[in-house]
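Apart from one protein chain that is not included, each protein chain of the complex appears where it belongs.
== chain A ==
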Amino acid sequence: SHAVLLLQVENVKLLDRYASRKAASGTLYLTATHLIYVDASAEVRKETWILHHHISSVQKLPLTTAGYPLLIHCKNFHVAHFVIGQERDCHDVFTSLLKLSQPVKPEELYAFSYNPKMSKESREMGWKLIDLKLDYQRMGIPNDCWEITDINKDYEVCSTYPPEIVVPRAATKAVVMGSSRFRSRGRIPVLSYLYKENNAALCRCSQPLAGFSARCLEDEQMLQAIREANPSCPFMYVVDTRPKLNAMANRAAGKGYENEDNYENIRFKFIGIENIHVMRSSLQKLLEVCEMKSPSMSDFLTGLENSGWLRHIKAVMDAGVFLAKAVREERASVLVHCSDGWDRTAQVCSLASLLLDPFYRTFKGFMVLIEKEWIAMGHKFSHRCGHLDGDPKEVSPVFTQFVECVWQLMQQFPCSFEFSERFLLEIHDHVYSCQFGNFLGTCHREREELRIFEKTHSLWPFLLQRKQELRNPLYRGFTAYKELQPNTLPFSFQFWCGMYNRFDKGMHPKQSVLEQLLSCLSHSVTLEDSAAQLEN
């Protein structure tokens, strides 16, 4: 409201995609950060806000009798169809939005100007809210077998890993450095999660530079150290989350996968999750289905099938289930990688952790999980979300798929998460909004260079403040469910209307059980107070 107004256009219509009711007419404003549409015809002032960073595409459509249409697609799946009276105005809005929605320099991102009027101290406190060391402590690390090392403090091991990583105590500096030369981009095997009950560890890395025959003694020693850190199991799994064909193709480029003959007592397995390009085009197809105008049931289901989206979601879930089972039931440590170990590997490691440990199903735990497996370990949010004007081939809904897997789990285990669907949507929004520093850049080093810890705010304290509205009223507490063992038969996966058709309110249930229960709970709290007062 205090923002500088860049552009104001009267006589703009916002079309409703589904209801063919009379289109609203109103005023469109552009500020430095938002597009704001104010519906003048509504009895109550109705505003539509779209963050420039959320805009993924702006299209001018052919002239209609109503005026000049402008179609805006957002990264949070909002689709806004405006019709502007004057061609000149339409063009101005179009060019302004193109510029505003594709910042070139990181400093132009919203996080660097966002000012919630907060003291320096509380801003800094906000960044300290999530402490990954505490999570390792929770797992009992450091212990006899695992240590937290700052060997990467100058990014000599790996430029995309954080300064502190968890590796087997038995792995000497020479082993770590040697292994890093044999792993793509130096992303050596590090610990992701230790299952305290049986010492089986979930570890992650990138593909080895094995080509057709290359070996690396240190890398072999590294795997041996991981395996021996879990003495109760004579073998360990090495899981390549790529389809076998993709992994084999990588061998020709001097990369590839582990040769079972070279590593002692490993069981090697492919899992077959597709790459970022397949996922991007799958989402594109899914969104086309979601946007169809009055599709028949058959159109919709066929489109859903052809998009392959749920097939990919199931593949990620199956992989997570496999890892969790290996750790819990076979008591085996698992080393996971894909190509670079920052997309599929992040998905399946975080999902397996979530299945194994109820802590990650709490507000705080879920934040830790995202900070640990995604942010710290160098998932390239900036590229995958297209924060800056860049290579469109780098954009891919990898994190969205993880969020959806969590949602699918919520459907099967409605009482096992402390938070509701709203929390997931909120996080998903902010991964793209660039309003907070957490998801900027591609890795820890880059975030330090951007000085996000000094210049921006962390998202997490803002979400924790809104715990009441984001919580799951059905949550049965931390101890009610330990491991989750989801059903992954195809019929257990549902289309997530609340995400992909989130802004088509007409499609959603008209009454919300969630809201009803939340208000009931808060009413109960008031009643408890009155009862206590009256009893006095």
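In this text, a contact is a pair of C-beta atoms (placed from the backbone, for glycine too) under 8 Å apart; a residue touches a chain by one contact, two chains touch by 3 or more; residues count from 1.
As a working rule, contacts and distances are computed from a predicted model.
UniProt records the chain missing from this view under the protein name "Myotubularin-related protein 9", selected from "Septin 9a", "Nuclear cap-binding protein subunit 2", "Myotubularin-related protein 9" or "10-formyltetrahydrofolate dehydrogenase".
The chain omitted from view is touched by exactly one of A:304, A:425 or A:464, namely A:304. Annotation for chain A: contacts to the undisplayed chain at residues 18, 290, 294-302, 304-305, 308, 310-311, 314, 412-416, 473-474, 476, 487, 489-495, 497, 501, 504, 506-513, 516-517, 520-521, 523-524, 527-528, 530-531, 534-535.
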